[in-house]
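Encoded as structure tokens, here's the structure I'll be asking about.
Every protein chain of the complex appears in place save one, which is left out.
Each chain gets a letter, A, B and C, in the order it is written, and its residues are counted from 1.
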Amino acid sequence: MTLKQRWQELMANQPLKRKLYGIIFGSDTRLGRMFDIVLMICIIVSILITIFDSLFTNPWIVGSLVVLEYLLTAFFTFEYLARLYCSPNPRDYVFSFFGIVDLVSILPMYLGWLLPGARFMIALRSIRLIRVFRVFKLFSFLEEGYLLMESIRQSFKKIFVFFLFVVIMVICLGTIMYAVESGQPGTQFTSIPTSIYWAIVTMTTVGYGDIIPVTAVGRFFASIVMLLGYTIVAVPTGIVSASMVSVQTRKKIRKEKLDKDELNGEK
Amino acid sequence: MTLKQRWQELMANQPLKRKLYGIIFGSDTRLGRMFDIVLMICIIVSILITIFDSLFTNPWIVGSLVVLEYLLTAFFTFEYLARLYCSPNPRDYVFSFFGIVDLVSILPMYLGWLLPGARFMIALRSIRLIRVFRVFKLFSFLEEGYLLMESIRQSFKKIFVFFLFVVIMVICLGTIMYAVESGQPGTQFTSIPTSIYWAIVTMTTVGYGDIIPVTAVGRFFASIVMLLGYTIVAVPTGIVSASMVSVQTRKKIRKEKLDKDELNGEK
Amino acid sequence: MTLKQRWQELMANQPLKRKLYGIIFGSDTRLGRMFDIVLMICIIVSILITIFDSLFTNPWIVGSLVVLEYLLTAFFTFEYLARLYCSPNPRDYVFSFFGIVDLVSILPMYLGWLLPGARFMIALRSIRLIRVFRVFKLFSFLEEGYLLMESIRQSFKKIFVFFLFVVIMVICLGTIMYAVESGQPGTQFTSIPTSIYWAIVTMTTVGYGDIIPVTAVGRFFASIVMLLGYTIVAVPTGIVSASMVSVQTRKKIRKEKLDKDELNGEK
Partner (left out) sequence: MTLKQRWQELMANQPLKRKLYGIIFGSDTRLGRMFDIVLMICIIVSILITIFDSLFTNPWIVGSLVVLEYLLTAFFTFEYLARLYCSPNPRDYVFSFFGIVDLVSILPMYLGWLLPGARFMIALRSIRLIRVFRVFKLFSFLEEGYLLMESIRQSFKKIFVFFLFVVIMVICLGTIMYAVESGQPGTQFTSIPTSIYWAIVTMTTVGYGDIIPVTAVGRFFASIVMLLGYTIVAVPTGIVSASMVSVQTRKKIRKEKLDKDELNGEK
């Protein structure tokens, strides 16, 4: 039997495939649970390495972190291939949300050899932390998450309209502020894009203080921008709150109806 | 036939007028759609020029941008005149919201020859971006926008009362802070308007950090201002949220009633 | 007839009293309206003087502003006495909200001769701007204001509990931050009150940037404080929103009930 034949046999080995599926995708068996926990730890370790790696200068520590990162990437690569192998419909897995996230979390290391900037994409591994809910069987948390998503998805159009409005406003206000402040000596409003950046920093109430108006007119105008931002911050909050109240009410009504129908059915 | 007669004939040429109307105002025909898309691109290009124009110093680039801006303004002027010509009721168009916006977006260039500051009004062209919804037939987005407007319009009176309250508060707090901090050496609270500006920057939680209290009493007082602002930020949010819930409920009730009436009608 | 007798007669002169009452308190007659508008202008001028007075150094302008302020105070004093004289129940007026505000708005000038700091109390005159609603007959605005007040009054207890909680938290977090950062060279956390001030500045998302953590532990801890503040900012907003929804619902139910009762009465 050649190596190729052995491989084909392995690939066709249904019981092994089913067992592997239980371990990797399921979390009911003891092995499945253990695999999930080991995976979670590996993900957290790999994120921590990415974050703190730039803090160390000692060559020994840097060296061992690099080795550890290679090992973790190898493990994630193996995991991805195993998922591909044992999933009943590999195509569905590849294009599912988690399939893409899993792929994205192993690519940066390989791309890092080609593109130096790609290494930072390792941070995308943190998306895999969402799996924590499945691992610890916190399904009610996931349900709440779906409710949240539903509320946000429902108010997406309103928020989009709102954003277009904010963009238009920020362009107008930034340009006006540039017209007001740009003539001053030592002004920080050196160009229109800078002024628009200032308008965003101010309207979102972040207020770094790196660009500030110095003239009386500029300050008066900035006060109006702030008070506007103050009122406008209320709009998306109102959108999401109203949507949440409505999603909650609908859920409750549906539940009450179900309870009633059950009661009627019992009679 | 003189030139004048030809012009009068053209102005009276009904089929041309109707066709032009279809192209410029409508977006159902292929030509109408294309015109809308070209217009949208011109608007975006013209906004980008206004924004980034202050970044370039190379005379060649500045020169070509100026020429491009002239061309775009010429196009917008022609478009405005065409809209005037082909609209069935030009008066209505001139005084409609978009009529004013369209006029405002071509004026700055001409006014710029007279008043140097008027050039910055070009930023007002960004208001024309609202047309994006009509171009891409995103009418449901527009409807959401109306709902938003309705909510804000409904709570306008409450927000006005709230603003008067904020203005009174900011004057009082700014003056008190001036009384507290102005005597200190190296203080940044140099005048009452500056102190009021500080009160606005603080209460809206922008917090640039250009004007900060340094005495113990000033800091204690500033803490109270912040905690007040913290609570007060809740008020407009509450206003808009409550109004949105009520607008939504009313819409739902109306819809349910319509459904019921329809059902009854069918019986 | 002595001067004293003439004065007593004047004080007892009912028709004059009634006419004066119509002018000063009412706003239905032409004279009453005019008086209100003149008063409003005087209030605004007096606030503007207080605010901008510290900006001028020219002795001529300063001098005329001082004279103007004396005249306005004399006018407000006369107005206060006239209100006292013509009101049917002077005691009620003196202890009413506007009675106190009116008194407070004339006192600072007189107290200013005794206490130098009292002059700044002139800013309290801005409270009189609330009268603007009565002057311009914007009663529906006033009604909205009462609704706002009702919502805030209703949620007062919740907000008080919330504030006590914020105070406790800010003391704990400030002290912990002092323990973490105080040992560092060049630290800005020089004392516990300063650290508590930092905690307030951070939790309210004002963020001046005058006091900032520099150690890794301090920054980690500060991040937690910010995320906490982020979540906590939601609480009073939620309180006020919920209260507004409930006030609105109650108002609507009452109105519907009234409409129904009316309908039944008509049958």
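Everything below uses one rule, namely that a contact is a pair of C-beta atoms (placed from the backbone, for glycine too) under 8 Å apart; a residue touches a chain by one contact, two chains touch by 3 or more.
Model, not experiment: these values are computed from the prediction.
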Looking at C:16, C:66, C:164 or C:258, which makes contact with the chain not pictured? C:164
Among A:42, A:84 or A:206, the residue in touch with the chain that has been omitted: A:206
Touching the left-out chain: which of A:67, A:130, A:217 or A:253? A:130
By the document's definition of touch, the residue of A:73, A:151, A:187 or A:223 touching the omitted chain is A:151
Missing-chain contacts on chain B, rising order, are 205-209, 237, 241, 245
What residues on chain A make contact with the chain left out of this view? 47, 50-55, 117, 120, 122-124, 126-127, 129-130, 132-133, 140-142, 144-145, 147-148, 151-152, 159, 163, 166, 193-194, 197, 200-201, 204-210, 233, 236-237, 239-241, 243-245, 248, 252
Contacts from chain C to the absent chain lie at residues 157-158, 160-162, 164, 167-168, 171-172, 174-176, 178-179, 191-193, 196, 202, 205-209, 212, 216, 219, 222-223, 226-227, 229-231, 233-235, 237-239, 241-242, 245-246
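The criterion applied here is as follows: only the chains that are shown with their structure count from here on.
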Just curious, how far off is chain C from chain B if you go by their C-alpha centres, in Å? 31
At least two partner chains per residue is the criterion; list those residues in chain C. 205-209, 237, 241, 245
